[in-house]
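A single protein chain has been removed from this complex, and every other one stays in its place.
Chain naming follows the written order as A, B and C, and within any one chain the residues start at number 1.
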Amino acid sequence: MKEALLEAVTAIAAAMATRSERGRVADYIPELARVDPDHFGIAVVDADGDVAVAGDADAPFSIQSVSKVFALTLALGKIGDGLWRRVGREPSGNAFNSITQLEYEKGIPRNPFINAGALVVTDAILSGHTPKVALGEILRFLHFVADDETIFIDDKVAKSEQDTGFRNAALANYLRAFENLRNPVEMVLGVYFHHCAIAMSCRQLAMAGRYLAFGGRHPTAGGRVVSSERAKRINALMLTCGHYDGSGDFAFRVGIPAKSGVGGGILGVVPGKASIAVWSPGLDGQGNSLLGSEALEILSRRMGWSIFGD
Amino acid sequence: MKEALLEAVTAIAAAMATRSERGRVADYIPELARVDPDHFGIAVVDADGDVAVAGDADAPFSIQSVSKVFALTLALGKIGDGLWRRVGREPSGNAFNSITQLEYEKGIPRNPFINAGALVVTDAILSGHTPKVALGEILRFLHFVADDETIFIDDKVAKSEQDTGFRNAALANYLRAFENLRNPVEMVLGVYFHHCAIAMSCRQLAMAGRYLAFGGRHPTAGGRVVSSERAKRINALMLTCGHYDGSGDFAFRVGIPAKSGVGGGILGVVPGKASIAVWSPGLDGQGNSLLGSEALEILSRRMGWSIFGD
Amino acid sequence: MKEALLEAVTAIAAAMATRSERGRVADYIPELARVDPDHFGIAVVDADGDVAVAGDADAPFSIQSVSKVFALTLALGKIGDGLWRRVGREPSGNAFNSITQLEYEKGIPRNPFINAGALVVTDAILSGHTPKVALGEILRFLHFVADDETIFIDDKVAKSEQDTGFRNAALANYLRAFENLRNPVEMVLGVYFHHCAIAMSCRQLAMAGRYLAFGGRHPTAGGRVVSSERAKRINALMLTCGHYDGSGDFAFRVGIPAKSGVGGGILGVVPGKASIAVWSPGLDGQGNSLLGSEALEILSRRMGWSIFGD
Partner (left out) sequence: MKEALLEAVTAIAAAMATRSERGRVADYIPELARVDPDHFGIAVVDADGDVAVAGDADAPFSIQSVSKVFALTLALGKIGDGLWRRVGREPSGNAFNSITQLEYEKGIPRNPFINAGALVVTDAILSGHTPKVALGEILRFLHFVADDETIFIDDKVAKSEQDTGFRNAALANYLRAFENLRNPVEMVLGVYFHHCAIAMSCRQLAMAGRYLAFGGRHPTAGGRVVSSERAKRINALMLTCGHYDGSGDFAFRVGIPAKSGVGGGILGVVPGKASIAVWSPGLDGQGNSLLGSEALEILSRRMGWSIFGD
């Protein structure tokens, strides 16, 4: 199987390199708009801890919303299932930055992976800390789960988003109006923009996702990052809500729990088998990486990794 | 494992028998409102074809929306992936009978498991046939996949729904206004109400679901009901959309692709491992069987059957 | 002033005859789609009962939604202010045939001039009668208020609408689901499509509107059609809701209570001064007569007839 995986990963990177239709690089964050759309990277960590990579697997990119998975893990660690009184677990049926749903559901975001939900999650992480402490905690968590202390926050991206993130500021103020943020709006937004601006390579991201693929355990440090129950539940949320309003279609085509970000990265989790990261900056109409999704679809089929049958 | 399964099923039925909080029996279809809320049945077919049952596993109940899974299978067999131009694959973020989504998305239902989507699916099955022929086809399909020719349509339930189904009539007329129904509204509604009124026992329903659990194959007749690819995709839709606006929560708690009906039945599919049917008539706030969901949650945990990890 | 009025009316008809941009004739009712867009007619009845006309003032056209004003008058006469428990008095902020509002407001239409509201009004008129009797009553009312027994229902238009009126059928079924229709859906729709298919000329329509312009009184028969209080209230509804989602703009530009129909007719009411009818079949983006609105804007300015100041 290891050979099959290496062959698959290499073939996929080769195929993706030939694609002319590569989607559109996110342009609403000026700093992201500059990224070259020709990048493609893929990395897969299997149950033995072996890593198969191809393409730009070691180039760092802005993980953006993929960070919501790690933020959720941390927030659950801090305040436990009480979080679910402040945020739901249902797909949204709306664009990722929609404010309409918040109005109808009186300030309770539908799930932790839409922006409003991630702001509440960020608020839960902040509680009782300064932004600096909260960001330090998030970064240390990533260093730990990825076994890599070089992961960093790209301050230019964070600044770029802070200058233009009026929709997120609207969401945060709206949540505060419903008293579903407890820390000052500016502080929550600051931490949110910074953890979305974390830069990671495919290799680092695939390493970081191991605890979700392998029952909550840390493969090298030993011990648990989260309980196996919690790992399953986070995977379930990734499957139903991980690709915004394209989550159903992604589950239909790919069949792997995964979380995408507008930087073009996707973290995929095959329970018991693999943690996967892909990166291609061009996005489809729902804001998910066009070639990244296709790469995962091919990989899932070649390896028989769909959780819905083989 | 067989013993573990039998023990699990028996223990679950025993536990459910003691519950006083059993949800509310659907009352918007008069004929369903009469069903005794004390019923509980469960049946599981494993990969060897062995069946474990407990409780009222042989009592027929109205499968209601569970029939949408079989209708979808038939419609895809007839018109193939062209169906996806007329209906989406995304969770709805709305109640199962919501008409608002149809207005915003111009007559394209979000998925085949909300009522509007199932009406389009029914229209696809009808094409070029009389209602009688279409219903005969649906029933023959169920006889085939369940290996059981005694499955029947409960005409009293169909009639009861036809007399009071104004919301469904609104949806059908609305779809027709967008030219997303091709057959006369009355005809589509007639077939729809009748296939929702199919009566099956847990044992029959678990048998009928085998092709989805086991890669599209018919375990006893041999050969394929659908391709393994299509089985996976239907399972994915069941996971993301099978419990209306409670689908995310069901995936989170249970982790098994499943479709519920307001008759209190749920069909669950564990790829490669089992086809499951449970029945308890009382519903929760989202219209899903209260004890049926709980029974599946316990079963999934005891057997390690979540598709999101073990 | 009589001369000023005659001059105004003649000048307006002459100006409208030269317009090349005439809007789009409604095409969703096949029978209406055939009407020649070059028509333009205008008729004004003043407080002395004198009539000024120009253009095609004596050609009959389909009054369509203008009939909702007369239907409302009749329904209020039958069931009084109890009607307001079943229909609101607020502008809708939505397209005239929107079903979304009905879902959010649980089956209570926002006002009697959107289609859903007019269906409830029609249901109130029907109560305890056959459709034939109800339609006879509506027609007799028009004969009386217009002093003209030649006004008739165009059955071809009614038939054309009945064959294609799926959105209205959706609305009616939806209202019935909320028990806000008491008569069978088919019957309500039949009466609705027929009273919308009443054919009148500008002259007849202006005559019919006199009771609203002149304090509820019947200028020639003597006595009251409605109380002055009720006339004022119907005028208020025409101003706030008479042009669908273009009502605010019409009030802003024209400043006269008025009700439009997709046949291209508009009835305008200047309290104490005049009853006006204009007709030009081409519609603007909101479904209101393009040249009809402009004609009323010019007339209002020339005569100083805005109710918002002179």
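A few comments on the model shown:
In the analysis below, contacts are C-beta pairs under 8 Å (C-beta built on N, C-alpha and C of every residue); 3 or more make two chains touch, one makes a residue touch a chain.
Being a predicted model, the structure only gives us computed values, none of them experimental.
The absent chain, not drawn in this view, touches the displayed chains A, C throughout the complex.
Across C:Gly128, C:Gly222 or C:Gly309, the single residue that touches the chain missing here is C:Gly309.
Within the whole complex, the absent chain has one touching residue among C:Leu189, C:Ala231 or C:Ala258, and that is C:Ala231.
Of the residues in subunit C, those that touch the hidden partner chain are 88-94, 101, 110-111, 212-213, 215, 228, 231-233, 235-237, 239-241, 245-249, 251-252, 255, 257, 271-272, 306-310. Subunit A residues in contact with the hidden partner, per the touch definition given at the top, are 98-100, 102-104, 166-167, 169-174, 176-177, 185.
In the analysis below, only the chains that are shown with their structure count from here on.
Rounded to whole angstrom, the centroid-to-centroid distance between subunit A and subunit B, based on C-alpha atoms, equals 32 Å. A straight line joining the Cα centres of subunit B and subunit C is 48 Å long.
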